[in-house]
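Quick notes on the structure that follows.
Every protein chain of the complex appears in place save one, which is left out.
Right after this comes chain A.
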Amino acid sequence: MSSNKASRIGEEIWKTRIDKVNTELVTLTYGTIVVQLCKDYDNDYEEVNKQLDKMGYNIGLRLIEDYLAKSNTMKRCTSFRETADMIAKVGFKIFLNITPQVTNWTNDNNQFSLVFDENPFADFVELPDDGRAQDELWYSNILCGVLRGALEMVQMQVEAHFISDVLKGNDTTEMRVSLLRYIDDELPPEDD
């Protein structure tokens, strides 16, 4: 499926089949979660990143069903490149109304970057000035978990992490996604 077609599908679903919700509700709710995690883990930002990823993973496991239902497709992506396009132009479009750019592919087509021009989670956010948050906290880390969880449900094991964030003063917000392997359908345990 060409990437143009993917954008059209994303646009179409966004317009017709999605219930909209106020962005401030989303932004403030997510912000509260992150801040509460920071408090609960005593500003151990490594741990906060981990928890956000875990929460995202659990969201991803469920969200994929919704994605498949809304995008109304039974056809599998034929390549990881197509998967990337569908994530950016359909997945992110219908759930967050953004379309990150897919770039920086490795030659083996197993790794790409999602570059976020906008990020509704991070509107208004200013990381705390404690000398560590700027280095350690990946504010939108929940998104990595969502991708990992969602793709795992469609037999793809991936690893995702942010490598830059405008909140930290970088020019762009970039997430690196690598395909580790396709998970084979496991055979049922044999009866002996």
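Following the convention adopted for this analysis, a residue touches a chain if its C-beta (ideal position, glycine included) is under 8 Å from a C-beta of that chain, and two chains touch if they have at least 3 such contacts; residues count from 1.
By our rule, contacts and distances are computed from a predicted model.
Set against the options "P-loop containing nucleoside triphosphate hydrolase protein", "Vertnin", "Longin-like domain-containing protein" or "Transcription initiation factor IIA subunit 2", the UniProt name belonging to the omitted chain is "Longin-like domain-containing protein".
Of the options A:19, A:42, A:108 or A:126, the residue whose C-beta touches the omitted chain is A:126.
Think of the hidden chain as still there; on chain A it touches residues 24, 27-28, 30-32, 34-35, 123-129.
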